[in-house]
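The complex appears here without one of its protein chains, the remainder shown in place.
Lettered A, B and C in written order, each chain numbered from 1.
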Amino acid sequence: MSFTFGKNFRVTVFGESHGDSIGVVVEGSLSGMKIDLSFIQKELDRRKPGGVFTSRRKERDKVEILSGIFNGKTTGAPVTMRIKNEDIDSEPYDMIKDTPRPGHADLTAHYKYGFYDHRGGGIFSGRVTAAIVMAGALAKEILLQNEIKILAHVIQIGDIRVSKEISDEDIERNVPISNVNCADLDVSKRMEEEVLRAKKDGDSVGGIVECRVIGVPIGIGDPIFDSIESVLSHMIFSIPGVKGIEFGSGFSSASMKGFQHNDPFFIRNGKILTLTNNSGGILGGISNGMPIVFRVAMKPTSSIMKKQRTVNIKKMEECEIYLRGRHDPCIAIRAVPVIENAASIVIADLIWDKIYKSL
Amino acid sequence: MSFTFGKNFRVTVFGESHGDSIGVVVEGSLSGMKIDLSFIQKELDRRKPGGVFTSRRKERDKVEILSGIFNGKTTGAPVTMRIKNEDIDSEPYDMIKDTPRPGHADLTAHYKYGFYDHRGGGIFSGRVTAAIVMAGALAKEILLQNEIKILAHVIQIGDIRVSKEISDEDIERNVPISNVNCADLDVSKRMEEEVLRAKKDGDSVGGIVECRVIGVPIGIGDPIFDSIESVLSHMIFSIPGVKGIEFGSGFSSASMKGFQHNDPFFIRNGKILTLTNNSGGILGGISNGMPIVFRVAMKPTSSIMKKQRTVNIKKMEECEIYLRGRHDPCIAIRAVPVIENAASIVIADLIWDKIYKSL
Amino acid sequence: MSFTFGKNFRVTVFGESHGDSIGVVVEGSLSGMKIDLSFIQKELDRRKPGGVFTSRRKERDKVEILSGIFNGKTTGAPVTMRIKNEDIDSEPYDMIKDTPRPGHADLTAHYKYGFYDHRGGGIFSGRVTAAIVMAGALAKEILLQNEIKILAHVIQIGDIRVSKEISDEDIERNVPISNVNCADLDVSKRMEEEVLRAKKDGDSVGGIVECRVIGVPIGIGDPIFDSIESVLSHMIFSIPGVKGIEFGSGFSSASMKGFQHNDPFFIRNGKILTLTNNSGGILGGISNGMPIVFRVAMKPTSSIMKKQRTVNIKKMEECEIYLRGRHDPCIAIRAVPVIENAASIVIADLIWDKIYKSL
Partner (left out) sequence: MSFTFGKNFRVTVFGESHGDSIGVVVEGSLSGMKIDLSFIQKELDRRKPGGVFTSRRKERDKVEILSGIFNGKTTGAPVTMRIKNEDIDSEPYDMIKDTPRPGHADLTAHYKYGFYDHRGGGIFSGRVTAAIVMAGALAKEILLQNEIKILAHVIQIGDIRVSKEISDEDIERNVPISNVNCADLDVSKRMEEEVLRAKKDGDSVGGIVECRVIGVPIGIGDPIFDSIESVLSHMIFSIPGVKGIEFGSGFSSASMKGFQHNDPFFIRNGKILTLTNNSGGILGGISNGMPIVFRVAMKPTSSIMKKQRTVNIKKMEECEIYLRGRHDPCIAIRAVPVIENAASIVIADLIWDKIYKSL
């Protein structure tokens, strides 16, 4: 009962890693809105596996429209998109039926569902994020038409962390050419090495992704339960592997004083801005017009090629497991387009009535 | 439109800092469930202002039942509770009508609402968390009857951080006698000094609260949008001043390897446990039977007694502001009961159908 | 879990017939909107018991504001209103603890809840509709400011039915002076006699209420699950005693031909209207600009002063019951303000974003 998100721009995801399709139904689409499918395809391609830094599973991930778009425009009806699963290799998953992989949902899925599609992780697979990307790309396209831009980039992999100031332009220019979606190309190289080192070891490594939402007008979001932080974090923790989220000053605020933390207001060109952005663009749950900035901690991929301790849940005895299959050595890399598009869904949902109004 | 939370144990909060009442409606309460009002009162008392480490506002905060409880038992109808606002001093707030306080919702509330109850922060006030505490205490009482315990404690204030291992017993024993809700009494003393130092300076200081949920059975929560992390973070970011949340290994997972991060399974007394708890008790969004552990970053209180830069939004010119009023020097302290009770609402909501089932 | 209604103008009702209060929390209220409490009080007064044609229970039903209104204007925070229960006589209800009243919720409440507040019907009491009236009156006031008028009137009691055409003006002029809320004053007299005859017999009688929503702009409502009919009927069946609802031609459409039923379009003063209104102002779930017209069947009051067959659920044996207490001989009469205000909530919810937009 947790496959639907949003109030005004509402997405319902479906699909399993080794089932027929991964797809999404989007409600709330305006009618008569021009949709460029190649934009959605491009976002899907950014998420697509393949290459040395990601899983070797090969999928075309070609988006198909099942409803809601007619003559290149939205009709007001739900927009349904899906991709077919093609390069399915379920065989490595037979061994895990009774021996849950450490760090995976195998054990909890077993206890929750009894029976489920264990192949490739089923609904728990990171592959299901393709549904989020499809819906998010639709949102992103609309947000761009409303001059709202969402930019994510990797700021840490293992112990390698970006230390210099990164401009929005750095992200736009460098992330597409970095193999690890890092905006500092020097650091990017060192991150690549870190990832390959882990991979060579049959291991994986964690990372941190930063995301910026630029151009959100002042006054979006709500106090209490629908604060921007509440709904963004709700969405972001839907992405497998996320361990933490922080806004603006985040965890570093704990060691700060109020005078240092409060962002002083000033006026430039008739607009009220803040000198610093410790608030991460949000005050009282509501946008203050500054960029919304948050950081997401991604754990190292659970699927590793090393012998691990686990249990056989049928025999209820301890044992070892040694996985095969095709896995990402560092999920933080492919998390970049996922986080961007996930955030797009949330921002579209929050701002939907204003977009509507502007028609 | 953001004053309601939950699907099965649903709370709707109401009230403003300087209005008539702060209250909450709780839907989903079982009928015939014994409710000890003194338990709810005790949780409210833990949150109550007063004393050198918190605000000097004096409120009795006496819980009153408006509906849903008859002869000491829930009737199946919504349970409505409220406290009256009594010690109201709205005068200091007149000055902020046109000059938003840095770090506060004054600016965003102005732009969102045009007109709102600016006195004491209105709906944006931390005082509204009393509504969360009332509903949470009801949940907590029911969770305790089902052997689920929720324990929060301060682990950092400013640069003072608890470094030793803290047991559940430490929390239960020491937090009630610590002035700053810290389970390590030596560290607690140093935290007190840190708080008083900030207060003397007319300043404030941030902190980190850890929370543990003990006794949640395996299989609670859902994949994707209703992962335990999603709904817990959604709730926790409703609390004013929260800047970040992390589960288990959290942000430190970024620099970890998969082999180190994956919690190995083993069997003890016929139960499957994990050797470490980097997962924070959650795999694939679902409880794995280990304690659910999360940490919350609280910013330093925005209301400080120092001159600050701000703007006059009527005249649209820069100016200075010098606040008076009664404020907490460190909101992390009083956040402890709020986070415990907020988490209780979430866990009750997630587990509601199991509790129902057990009748 | 069914005490909340609406998406944009959301109401949460609470209270029981013989508990402390009956109240409602309204979310979605615009900030800065002028609210005249005497308007809300007037609607409550229309619903109030008292007089020969209704129950003799005496309640002041004086509305109190607990939150959301400051200096006579809404603040953006939830608006909470309540009335206190005063003239409580629970004694007659002791007898029904084990012997459910035919036609009442006593039996089903017993099986659903085990324990509940049986006094006066608890949450099942018609008195809880006062909460709907309070919220609806708030909505109605706002709708009136947007030139939307909602008018209900009794068209049938027992076998006495209004046969002549009733204009909107008839309703506005005559309903307030009719003892049974009927717009045809001649028929009204005969209805009075019908009611008094039933009352004298210790019996009750059913009726039909018609409701018109005038001034709804074209384009409100949605296809499929949020058709105007869907949400209006959802709300109306929340009112105790409702047995049926029909829109426009309603049940008579079954014996009509398409050519006769289709309302022909024509143009007058630059607006598209229909010659007839069999559609009841709704096409495809969406308003077409004509008055929305629906009729509601109200059963005869279940509480009658005649000996009836029932069972003792403790002893599981058949028995008889002879009720006392203060009851309405015909609930259709007092249903008029309830239906008007219930419909106001629905229309406000559907049109909320347009009202918002007009600011």
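The rule we apply is simple: contacts are C-beta pairs under 8 Å (C-beta built on N, C-alpha and C of every residue); 3 or more make two chains touch, one makes a residue touch a chain.
This is a predicted model, so every value here is computed, not measured.
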* Residue of C:205, C:292, C:339 or C:355 in touch with the missing chain, whole complex considered -> C:205
* Asked: So which of C:3, C:53 or C:352 would be touching the chain we can't see?
  -> C:3
* **Missing-partner contacts on chain C, residue numbers** => 1-5, 7, 13, 100-105, 107-109, 111-112, 123-124, 128, 156-159, 198, 201, 203-208, 218-219, 221-227, 229-231, 233-235, 237-238, 240, 242-251, 253-267, 270, 272, 274-275, 278-280, 283-288, 297-304, 306, 308-311, 313, 316-318, 332
* In the complete complex, which positions of chain A touch the hidden chain? -> 1-4, 8, 10, 12-16, 19-23, 25, 27-28, 31-32, 64-68, 70, 73-78, 80, 82, 109, 112-117, 119, 122-123
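Note that only the chains that are shown with their structure count from here on.
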* **Inter-chain centre distance, chain A versus chain B - centres from mean C-alpha coordinates, in Å** => 27
* Asked: Taking each chain's centre as its mean C-alpha position, how far apart are chain A and chain C in Å?
  -> 47
* Mark out which residues of chain A touch at least two other chains, giving numbers and ranges. => 7, 223
